[in-house]
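Before I ask anything, let me first share the structure, which is written out below as structure tokens.
Missing here: one protein chain of the complex. Every other protein chain is in place.
And then subunit A:
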Amino acid sequence: MSTTARRAPGIIPGRFQNWIGAVFEPYLYLGPAIILIALIMFVPLVIGISFAFQNYTLISSTGPSWTGLTNFEALIDDKRFWGAARNTLFWAVSSVSLQFFLGLGLALLLNRPFFGRRIVQALVLLPWAVPGFLTGLTWAWLFNPIIGPISHWMVALGLFEQPDNLLADPQNAMWGPVIANVWFGVPFFAVTLLAALQSIPDELYEAGAMDGASVWQSFTKITLPFLAPMIAITVLLRTIWVANFADLVYIMTGGGPANSTQILPTYIFTTAFRKLDFGYASAISVVLLLLLLLYAGILLRMRQTLVKI
């Protein structure tokens, strides 16, 4: 072998001729970015996680002290935590799947030529631009039988016996924030999937038509494989956002009635800022973080095996 083949990558004649220099050179370039990220992300994260192992309540007279795994042990027996975890699962799965399927349908519609398509494409994005707080407030009013029409429509359709507030019914209250969240999140899927749809060359559909593919076959065998990378990444992102999204639920129901809409983010929020128990709130956060990391890992692994383009 010649000497050039054994040279470390990055060695350029005239600079850092010794191997120590060559090993450290890349880190010098990366240094500023790493320091910045560490300062604004890792340091707060580590401090936040450290709360989980402390008895850290603002109202205690003694001040914070290290308590090991006490907070996590308390979680195991906390019925509200398990209820919130179940609700979070329902909240994330129903919101994301409804948003995804409606968004995909909308993207397919918007991908066909019709008069005024560009304007409609722009208008579709509007709900996404509305702050979550405002979305929650508006939908809460819409569900309220005194000022909103929805419960009266439900009676007219025969779905409700009398104009009750959906948000006051412990059995079904979760659907309120889910509906608001679907309205809010459909544009995200519609716009990202539309962008992916538009990147599919027309010729592939023409080749498919020549090969004899029906509309459904060209959707499943050409469109979906092309959308797969985008679907994987958007579903991943959206699930993480939705699982962390406390605003809507907090504004619309405050976790009630009777904790029936309590999800982990709202539970964390109330624990930290109502009960001022930062230690316990941090412990729940750590569990949520681990669950989401696990989810992301699984989805990224699936993406690797499924996506071939």
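The criterion applied here is as follows: a residue touches a chain if its C-beta (ideal position, glycine included) is under 8 Å from a C-beta of that chain, and two chains touch if they have at least 3 such contacts; residues count from 1.
Assume contacts and distances are computed from a predicted model.
Comparing "ABC transmembrane type-1 domain-containing protein", "3-oxoacyl-ACP synthase", "Sn-glycerol-3-phosphate ABC transporter ATP-binding protein UgpC" or "Aspartyl/glutamyl-tRNA(Asn/Gln) amidotransferase subunit C" against the UniProt entry of the hidden chain yields the protein name "Sn-glycerol-3-phosphate ABC transporter ATP-binding protein UgpC". For the chain missing from the display, the contacting residue among A:A22, A:A168, A:L204 or A:L237 is A:L204, taking the whole complex into account. Note that of A:N172, A:Q198 or A:Q217, the residue touching the chain absent from this view is A:Q217.
Checked against the full complex, the one of A:G48, A:P225 or A:G254 touching the unshown chain is A:P225. One chain of the complex is left out; on subunit A, the residues touching it are 201, 203-204, 206-214, 217, 221-222, 225-226, 308-309.
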